[in-house]
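Of the protein chains in this complex, all but one are displayed in their positions.
Let's look at chain A:
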Amino acid sequence: MRIKSALAAAAIVTLAAACGGGGGGEPAAPGEPVKLDFLSLAWQKESVAANKELVNEWNKAHPDIQVTYVQGSWDNVNDQLVTQFAGGTAPDVIHNDSPALAGFASDGYLLDLSAKLPAELKSDIPQSAWDTVTFTGGEGEQGVYGVPFLQESQVIIANKKLLDESGVRVPTPEEPWTWDEFSEAAKKMTKDGQYGVAWAMKSPVNKTLNLALNFGGTFFQTTDGNTTVKVGPEEREVLQRIHDQLYKDKSADPAALGQGTADPLPAFFQGKFAMLPTGVYLRQQVVEQAPDDFEWVTLPAPKGTSAQQGAVSQTLSIAQESEHPDEAMQFISFFLNAANQAKLAKGDWLLPASQKAAADPAMTTQENGWDVATASAKNLVVAPFLKVNGYDEWRSKVATPVLQEYFADKITLDEVAKRLVEEGNQVLERYHR
């Protein structure tokens, strides 16, 4: 009975707890500081520390505009935002990635920043990055719905010992491998149960679509405002080459096919394969997890008819309903100045969108492949799929299973093309109505 009494007391205490007010976005009383909520998705240790430090720095310097740092998570942020936008309680400043902005912008939940951007910030970030956040808004007008600040590119992380032993030419950002050279190098590094390369293809779509731009493959075409899927020779090129490495050259480790991005690392450290094509951010996990005597290098991604890769950006946006959009913009301008972008990029092991930040010594050092990673930013162009209404559904319902079946050698490339187009167009059609 004593336990029951204690539990009952706890319940009463809880229910008697103060019913606090809503989040940010409330008008400040005269003399009171303006309060802004900042939803951040930073999750790496260094990145969280950098975010907190910058918010503290801002709050100390601006007693009249106080920012509350709210940590969210990538996995659920869009569910969270959909509800909060609908309920009118969204944070003032929102961290997200550019593919998610298109839908929120067209629903009218995000503020068009084009008239508010300070000139310095605008000129410091290249147009190719601004393109990733330029969408059609709720009233059909083109607007800028976020400030891009971090970008991801594809590189190859290689086992230095196996690379040196193979005797192949080591590619540089100025002279990357062609896909032919890459395939040859992978073949040379394949021997006695050791593979040249491993493709982690649990989520194959973004990776292959971004690399398909090497040969001008865009996968979507728009005529008369109608977007359809296209799989022509340009789109087939990268798919075929990866498939060849797996089943013709047998230079790619089939065990990695079903794995997520970071899953192949233990086998990589064991020398089971020599090269891992991946996003630049995986370098952090390599640094953290590699055995002390393991030597590795970062190589640029191979080039086709060009070295172009599709880019998506991490962004900061302002909620349409924010009561303090000007103060929120001031905060974003401070948070994303060149010096701070360099800190944030270093913390997340990604590339800064700011050109001044990219010139920061921390971004160009050879240590941990920063020089190669940062140099790859010049190849980033806006990913064509970014502006396709219905892309997310096409990716999850059509492209992911089709590409998984293709890379598992269960269907031919012709079947891939047929299904991506036919089933894909059915999906896209619904979004045109």
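Everything below uses one rule, namely that a residue touches a chain if its C-beta (ideal position, glycine included) is under 8 Å from a C-beta of that chain, and two chains touch if they have at least 3 such contacts; residues count from 1.
Assume contacts and distances are computed from a predicted model.
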| item | value |
| --- | --- |
| Options "Sugar ABC transporter permease", "PadR family transcriptional regulator", "Glycolate oxidase subunit GlcE" or "Gluconate 2-dehydrogenase cytochrome c subunit": UniProt name of the undisplayed chain | "Sugar ABC transporter permease" |
| Absent-chain contact - pick from A:G193, A:G225, A:P291 or A:P361 | A:P291 |
| Full-complex contact with the absent chain, from A:Q80, A:T136, A:Q355 or A:N368 | A:Q80 |
| Interface with the undisplayed chain - residues on chain A | 3, 7-8, 10-11, 13-15, 17-23, 37, 43-45, 48, 68-71, 73-76, 79-80, 82-84, 86-89, 91, 203, 260-262, 265-267, 269-270, 272, 285, 288-292 |
